[in-house]
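Shown here: the complex without one of its protein chains, the others still in place.
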Amino acid sequence: MIKVGILGATGYTGLELLRVLARHPGAQVAWLTSEGSAGQRFGDVFPAPLPQSDMKLIPSAQADASATDLVFACLPHGASQDAVAAACQAGARVVDLSADYRLHDPAAYQAWYDHAHSQTALLAEAVYGLPELHRSRICDAGLVANPGCYATSIILGLAPLARVGWLGGTVIADSKSGVSGAGRQPTQKTHFVEANENLSPYSIGRSHRHLPEIEQELAELMTKPEGGHEGQGTPDADAAPSFTLIFSPHLVPVNRGIVSTIYVELPAGIMEQQVLALYRAMYLAEPFVRLLPAGQVATMAHAVGSNSCAIGLTLVPGTRTLIVTSSLDNLIKGASGQAVQNMNLMFGLGESTGLA
Amino acid sequence: MIKVGILGATGYTGLELLRVLARHPGAQVAWLTSEGSAGQRFGDVFPAPLPQSDMKLIPSAQADASATDLVFACLPHGASQDAVAAACQAGARVVDLSADYRLHDPAAYQAWYDHAHSQTALLAEAVYGLPELHRSRICDAGLVANPGCYATSIILGLAPLARVGWLGGTVIADSKSGVSGAGRQPTQKTHFVEANENLSPYSIGRSHRHLPEIEQELAELMTKPEGGHEGQGTPDADAAPSFTLIFSPHLVPVNRGIVSTIYVELPAGIMEQQVLALYRAMYLAEPFVRLLPAGQVATMAHAVGSNSCAIGLTLVPGTRTLIVTSSLDNLIKGASGQAVQNMNLMFGLGESTGLA
Amino acid sequence: MIKVGILGATGYTGLELLRVLARHPGAQVAWLTSEGSAGQRFGDVFPAPLPQSDMKLIPSAQADASATDLVFACLPHGASQDAVAAACQAGARVVDLSADYRLHDPAAYQAWYDHAHSQTALLAEAVYGLPELHRSRICDAGLVANPGCYATSIILGLAPLARVGWLGGTVIADSKSGVSGAGRQPTQKTHFVEANENLSPYSIGRSHRHLPEIEQELAELMTKPEGGHEGQGTPDADAAPSFTLIFSPHLVPVNRGIVSTIYVELPAGIMEQQVLALYRAMYLAEPFVRLLPAGQVATMAHAVGSNSCAIGLTLVPGTRTLIVTSSLDNLIKGASGQAVQNMNLMFGLGESTGLA
Partner (left out) sequence: MIKVGILGATGYTGLELLRVLARHPGAQVAWLTSEGSAGQRFGDVFPAPLPQSDMKLIPSAQADASATDLVFACLPHGASQDAVAAACQAGARVVDLSADYRLHDPAAYQAWYDHAHSQTALLAEAVYGLPELHRSRICDAGLVANPGCYATSIILGLAPLARVGWLGGTVIADSKSGVSGAGRQPTQKTHFVEANENLSPYSIGRSHRHLPEIEQELAELMTKPEGGHEGQGTPDADAAPSFTLIFSPHLVPVNRGIVSTIYVELPAGIMEQQVLALYRAMYLAEPFVRLLPAGQVATMAHAVGSNSCAIGLTLVPGTRTLIVTSSLDNLIKGASGQAVQNMNLMFGLGESTGLA
């Protein structure tokens, strides 16, 4: 039985983690922390019925990482990096659901997150937690940086192309996400009346913080196509990605779900069947990538409620434009389900345990 | 041209007031106040296209009530009472959309709103702004207390019964409201993810603050059935209402709309046609009460987007239970539309001007 | 391993049954029928990822009930009765999710469903499948009539009162349901644009078809309070229920969930603590009834996604009115989850197997 602790359990990723773990036969929750709701039962914060509803929330100062095998950190970025380091120091392995350990390059972190990274040594050890790319390294990792939700949908949607060098020019990822992706903190933008019956583009172009982790992973696949499973690191400058990613997130009035509609200009002369073969080769054995039949598109309904990423491929007739539709549940494959998938790998369990 | 000012324009009732006034041929907005957004354009706060989008929001300290004919106060209760008094003092007539001047009895106000009323003299002059009950007094009023949204749906649903003394025993009003009724301030309860795909009873029984204004108005109709159009005041103790109101609001995931499903035990021997005749007698000439054919129920779709209150009547066969379904748009007939209806009366315009 | 077949698998209860069974360790799906979609894969009908997505749908004429231990019938009422009889004849036990075997009295069935019951002998053997009332009889039943979704929420909300004779006068159940309760057949009423941003009362009073099963079960509890667990039958005329049920369903724009707000006039002199004690006595050991602390109300969020029925109790201060709020997921505890709960009982498994 893996003993797990959850830092910052009262957000949506914490809640979803407990939902997933409630059905997991090999993990047991030792403690849940919350600064704002410390002293309350978990069930006082969320009405949903869960086996852990009676657990008391404790402040993180009282959480003993050394008594756990694994700590899930569900803290906001910035707040996570030191808490994660402390848990590692205490001897626990960690899956960090924040963005703090996703970018290998501390300078990139500082550029995108507006402050210096305080744990650069630990950062160098962290593994980007996308099992479809880094499975073997995750198995041995002390610290796994769980990918962003948008990033997961886009990287999985483009990885087979990146590996064979078919990404080029301007690649456009037009993504649509449910509101839980914006977190649980009430804001004007997430007020029911403002989000409902509305749809809003935001941070479009090259300004959203998931952009650099997408580029990092795709660049790595392009420069070391085999290395995706072996090594890792900032790609050499002269092997930098030869494409430009435009990434436009949109907020849509659903609780959960992401659809990324991705537009790629393929090299000349490629047929739809070749593209399908390429994706099939990479994903056939993947338990959580669901490749749709040719011509079908991935909708939210293909993925919501599951740990699957559904991928549809459409090569527009008479053009070289490939449209990849990639959908997932932002709280499951995009966060807590993937975190448990990583846990399963780290502790030698079947990768799908508790996730079917 | 009536010159109007709006205190607290950046909530949903303020926005809706501007929408209604945009189509009103006889009113012109002189100023809009906001403490939190002073200095911004109205269009910076709300993206919806409105003719007044370019008006600058000013702090209330800079708002000159003496330069207006009418002030709409869209402030929170408590904050409204002194601001309204100041506007009256400056010579403006006022329609107050808060709860501050609805209850005639200062002790009742204090009991329900947890602080003493600071303007009891002015309170004594205020007219409860439900045109269907107090039309002639509204015409001459200096200060009109615009009714609550739930209260409007329930009072209009029961007034014909109250006037003939058919209200008795336990009367149950089970009301369902869209989220805009909870205001624009972001809270956990109104966060999209918590309100969406959910439905929540709250303040059920006899604890919601709209209860006393409903009882006040119905009691007055019962004790002075004719007086509803002439006089007003706290009913005598010995003529107190002979029924008990149970009022249960529910939050539903729509932006706007209220349906109140009201259950009344009628005196023995009354036929559905008699009930219909009673309602028809009271509402036939009312421009904004829409009495449905026998057996039809009022849905939100019957009223949303309009200043109408739709009323359906169902006498359950084999019983004495009358079910009144009463629906309205909480932001129009339940707030800003009714405020303009009151304005029209106060300034001698056609009652429906700008509201059709 | 229980071998199960599903008649009429392509509606929402069929889909939900597969979702629940996908996590059930002791059941295996042998076949799925559909007349309209025969020949297609289940995954062609529903995009959601399920382990059974690749199963072919077969016409019911090809479904071999004799090769199964249990048949779930998810057919429309009327269509179900003969199909169920055939499955019983073939030696399978049956859980019927339609209304066809819920009413013990064939005359009542005919009155409410507009045609004669074709299987009155089998009807006499069927057990009403509410485990909280009929657990022991369900264990031995050949045919279980799975309760209606509204009925489950209301019967569980009132059963403790019925058993001690505290139901009297007019009892009002004001219920709000998500749209999946209306079935999967597209209609004008369930068109997204008509249901969204709307709320509609329908079949209010005493006209909805769940009314007679609610009255049947509560009457039985009142006349044979102990018998609820032992015997069953139409209550004697002279012991008929001494209350009148008014039941008003409302359609609300959510996919799933029911909240019933129920108003009961208690006998004089009863305190809230006594009511709580009564409910606690009946439900303390129930795995799927979740009694909330005093004063809390049941929202959809308390139950959706689980097999729980959440119950809140509020005795309105200064009155004898008890407000029971009862919520559940109409597709789980209101249909397919309860069907699996019944299966577990019928086959001697732990009652919560696959439902936690």
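A, B and C label the chains in the order they appear, each numbered from 1.
Criterion: contacts are C-beta pairs under 8 Å (C-beta built on N, C-alpha and C of every residue); 3 or more make two chains touch, one makes a residue touch a chain.
Here the structure is a predicted model, which means the values were calculated and not measured.
The absent chain, not drawn in this view, touches the displayed chains A, B, C throughout the complex. Across the entire complex, the residue among A:V259, A:I311 or A:L328 in touch with the chain not shown is A:V259. Between the chain not shown and the residues C:P186, C:G318 or C:G348, the one that touches is C:P186. If you put the hidden chain back, the residue from A:Q28, A:S66 or A:T244 that touches it is A:T244. For the chain missing from the display, the contacting residue among B:A48, B:A111 or B:A281 is B:A48, taking the whole complex into account. Only one of the listed residues, B:S306, B:T319 or B:T353, touches the absent chain: B:S306. Although one chain is not drawn, its touching partners on chain A can still be listed: residues 170, 172, 174, 176, 194, 196-202, 204-206, 244, 246, 248, 250, 252-257, 259, 261, 263, 265, 297-301, 304, 312, 314, 316-319, 321, 323, 325. On the side of chain C, the interface with the absent chain consists of residues 12, 179-180, 184, 186-188, 190-193, 195-197, 253-255, using the contact rule stated above. As for the chain not pictured, it touches chain B at residues 22-23, 46-49, 51, 197, 290, 299, 301-306, 308, 310, 356.
Here is the rule we use: only the chains that are shown with their structure count from here on.
The central chain of the assembly on a C-alpha centroid basis is C. Greatest centre-to-centre distance from chain A is found for B, with centres as Cα means. The angle of the rotation superposing chain A on chain B, based on CA atoms and rounded to the nearest 5, is 180 degrees. Over half of the residue numbers at the interface between copies chain A and chain C are found on both sides, making the touching surfaces mostly the same.
Chain A and chain C have Cα centroids separated by 39 Å. The distance from the centre of chain A to the centre of chain B, each centre being the mean of the chain's C-alpha atoms, comes to 47 Å.
Each of the following residues of chain C touches two or more other chains: 197, 299, 301, 304.
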